[in-house]
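One structure below.
With one protein chain withheld, the remaining protein chains of the complex are depicted in position.
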Amino acid sequence: MDKKHKVSDLQSHTGVEVMRCYQCGKCTAGCVLASDMNYPPSYLMRLLQTGTKENYDKILHSNSIWLCLNCENCLGRCPMEIDIPKMMDYLRTRSISENKMHPDSKPIIAFHRSFLDSIKHTGRLYEVGLIAAFKSRTFRFAQDLNIAPMMYLKGKLHLLPEKIKDRRHMKRIFAQTIENAKTETK
Amino acid sequence: MKIGFYPGCSLTGSSREYNESVVAVAKALEIDLVELKDWNCCGATAAHSMNEELSLSLPARIMALAEEQGLKEIVVPCAACYNRLKVTQHELEDQPKRNRVAEILQMPYKGDLKIINVLQLLEAYGTENIKARITQPFAHKVACYYGCLLVRPHAILKFDRVEDPQSMDALIQVIGGTTMDWAFKTECCGGGFSVSRTDLVVKLSGNILKDASDRGAEALIVACPMCQSNLDMRRGAINKTLDSPIDIPVIYITQAIGLALGIGAKELGLKRHFVTVEL
Amino acid sequence: MSSNTDFEPKIIAFVCNWCTYAGADLTGTSRLKYATNVKIVRFPCTGRIDFLLLLKSFAQGADGIIVSGCHPNDCHYTSGNFHARRRWIAFRSILDLMGVDIRRIQYSWVSAAEGSKWADLVNHTVADIRSLGPYQEYQKIADYLEKGGYHGED
Partner (left out) sequence: MSKIGVFICHCGENISATVDVERVAREVGGMEGVAHAIDYKYMCSDPGQTFIKEAVKKYNLDGVVVGACSPRMHEPTFRRACAEAGLNPYLCEMANLREHCSWVHEKSEETTEKAIDLVKMLVQKVKKNKPLDSIKVPVTKRALVIGGGIAGIQASLDIANTGHKVILVERDPSIGGHMSQLSETFPTLDCSQCILTPRMVEVAQHPNIKLYTYAELESLEGFIGNFTAKIRLKAKSVDYSTCTGCGACIQKCPVKKIPSEFNAGLGTRTAIYVPFPQAVPNKPVIDRVNCNYYKRGACKICEKTCQVGSIQWDREDEIVTEEVGAVVLATGFDVKGADFFPEYGYGKYKDVLTGLQFERMASASGPTFGEIRRPSDGVIPKKIVFIACAGSRDPAKGIPYCSKICCMYTAKHAMLYQHKVHDGESTVFYMDIRAGGKNYEEFVRRAIEEDTVNYVRGRVARVYEKDGKLIVKGVDTLLGGQQVEIEADMVVLATAGVANCGSEQLAQKLHVSYDPYHFFAEAHPKLKPVETNTAGIFLAGACQAPKDIPETVGMASGAAVKVAALFSNDELVREPLVAVVNRLAPPLYSTCVGCFMCETACPYNAIEHEDIRGRDGSLIKTIAKVNEGLCQGCGTCVAFCRSKSIDIQGYTHEQVYAEVMSLLND
């Protein structure tokens, strides 16, 4: 009944036609993180091809979509030119909106959120603020304690953020996009 | 020669030496870099992992600003920013997406800005010009590391060849260096996982360093701040996973060219590296 | 337009011998039923069809016309159907400009294996033309032809 429903949703959002995949496995063969994933990319394609909700949920719950680095080696070599990275972007947003994130995603999402927060407020990346926010999100206070002072000594860390002038513009962009999406899904 | 310049966040922070070397080399080659006013972050991996519209709007603002400031062409040294801008420009060829982004930005966007990376800037400037100004040939055997974002997706970037690219190798050869055929030219270093999944970055960057080192590279040459920081700042963690530590430096193409042009190490930011540069 | 239920449109089909004529034969051997309003005129190829003949047909009282040949790349004569299609695209805009109701011309491809497609094509064309009603503005075309646009049987 709702068979293929999610898959067609994916196609309309990303233009990726999962049925084009003929399971040659070349994406997996060249993926640098395939062995760390619950489902390597070609296997994930097969799960999508079944079109069942059960398999779709498996994907949304998996760490595969979070470990994908979007390095695009798979797309570069895919004989059918299937845009797996684009699909991964979409699956990540679905996983968040359906609240099905794999535990492995926590630090990754925390990092992304801290990163975006920084941009929202200053327009540019404030690395010290990013690290502080990331640590408070993940409770990883001890991480990178050894490299931070070194970075400071090498002149790589600014203690104060750089700010753009039109910060209101940034806020508006965020309000119209990611924050808008959040309220929609709630 | 006058050209727009978008440094991006990394170049003002953790990768200042890239900025310094780009500026120094441009000055030496008499290229006038005009920095984009009031530029913002491109959103990097975070934005397109989290929200598509945001990931398009942030780069679109940068390009709209450039258009507004009358720039026809901008050089984007950071490979990640270069990639985001190029991909966004491609995505916005789709009219509904373009309309939506224009609505979010409240700014006009034409989409005809020419976006180039540092290698293209140096190529365009002409290898002959660089050759003519060499004072100290860069006589080193090095491995050119391109990473992901400079060459993929090939269909959109249309830069160099997708496997085994050559443009950086050609520049190194111009300044008297020796390049090598090695296996990890375009394999991913772990990119944006530097902080969130350091373990994976250590594994992937370790593979890259090991192959280059095994083949006798004296240095890795890069054109991406993310690659540089993973391969350089994470070296301590990487070396812990290896049988024997690797101490070859990771330098930017602009630093290598700067050295050949006789620019001082300090001016090129070579003192800022974690792994000591002795070239 | 609701009063057209008892209107029986006159429709002529200009078809090629190799694909659509044979496809219509297959409709017959498959005993599929369709409306009697359409009568087939056989051509060697849609490439042979002079589109001015279509105008002449309207001028003489046709309510609708079907042009159908081989699918692209399947033309018995390699490229006749491409020529026909190209001419049709050009011709359609001229017709439109002249004020001819181009909805009354159905351009289609039916292969020798598509018996049921032929039946569908006939039935929906008949239904469409029926809802459009009798073609009464044909006089315009007749006038145009009078002015020397076309000399039928030369």
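So that you can tell them apart, the chains are marked A, B and C in the order they are listed, and the count of residues begins at 1 in each.
Please note the rule applied: a contact is a pair of C-beta atoms (placed from the backbone, for glycine too) under 8 Å apart; a residue touches a chain by one contact, two chains touch by 3 or more.
Small disclaimer: the values here were computed from a predicted structure and weren't measured.
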Key: Chains in view touching the one left out   = A, B, C
Task = Can you list, in ascending order, the chain A residues touching the missing chain?
result = 22-31, 34-35, 39-43, 73, 77-81
Task = By the contact definition given up top, give the residues of chain C that touch the hidden chain.
result = 8, 10, 12, 17, 21-22, 24-25, 27-29, 31-34, 36, 39-45, 47-51, 53, 56-57, 60-62, 76-80, 83-84, 87, 119, 151-154
Task = Spell out the interface residues on chain B facing the chain that's missing from view.
result = 161-164, 181, 183, 211, 214
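Quick note on the criterion: only the chains that are shown with their structure count from here on.
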Inquiry  = Which chain is most central here if centres come from C-alpha coordinates alone?
reply    = A
Centre-of-Cα separation between chain C and chain B, whole angstrom = 62
Remark   = Averaging C-alpha coordinates per chain, one finds the centres of chain A and chain B separated by a number of Å equal to 22
Note = chain A to chain C, mean C-alpha position gap in Å, rounds to 55
Remark   = chain A residues touching chain B in their complex are 32-33, 36, 67, 69-73, 75-76, 81, 89-90, 92-93, 96, 107-113, 115-116, 119, 123-125, 127, 130-131, 134, 143-144, 146-147, 150-151, 154-158, 162, 164-166, 169-170, 172-174, 176-178, 181
Query = Which bits of chain B are touching chain A when the two form their complex?
reply = 9-10, 12-16, 38-41, 43-55, 57-58, 61, 103-106, 148, 152-155, 162-163, 186-188, 190-193, 195-198, 200, 204, 233, 236, 271-274
